[in-house]
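See below for the structure under consideration.
Here the complex is missing a single protein chain, while all its other protein chains stay put.
Entry: subunit A
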Amino acid sequence: MHSFGYRANALFTFAVTILAVMCAMASFSDSFNSPSPTADVQVLNINWFQKQPNGNDEVSLTLNISADLQSLFTWNTKQVFVFLAAEYETPKNSMNQVSLWDGIVPAKEHAKFWIHTTNKYRFTDQGSNLRGKEFNLTLHWHVMPKTGKMFADKIVMSGFSLPEEYR
């Protein structure tokens, strides 16, 4: 500790190292949180179901999405990114996953929501396999931390299907 500059540098380095340790501990504390989220989706209406000029099927849906994601939030949560995907199987692909809607939940107060919307993104197939297709609607979420590890999970809701004929 010979000079002002020496002490200032030592203090700064030590302070930043301790800050890194605190952030690691904060991230670790997230593992003590056992979340219990719930979700429900209803397809209110199939607005239209067409085959596009390029040969791909496309569907427009009106959805009712309700979820309670409040238990996902901890002191170390910056926001939760949530999206709804339609998942189904085709002869060409064992898993097709098409994102229909997404949103950002910035705080715990906004985590219990109910929305009525058409699909934000197009529900388009690679080909024309959607007639009479059974599909799952899965709500995925990514819990984005302020510091540390990001967790992702999902709820699968099955039992949805598309009409046999175009409309």
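Here is the rule we go by: a contact is a pair of C-beta atoms (placed from the backbone, for glycine too) under 8 Å apart; a residue touches a chain by one contact, two chains touch by 3 or more; residues count from 1.
Methods note: contacts and distances are computed from a predicted model.
Taken from the listed names "Signal peptidase complex subunit 1", "Snurportin-1", "Serine/threonine-protein phosphatase 2A 55 kDa regulatory subunit B" or "CCT-beta", the protein name that UniProt assigns to the chain not shown is "Signal peptidase complex subunit 1". Within the entire complex, the positions of subunit A that touch the omitted partner chain are 1-2, 4, 7-8, 10-11, 14-15, 18-19, 21-22, 25-26, 29, 74-76, 146-147.
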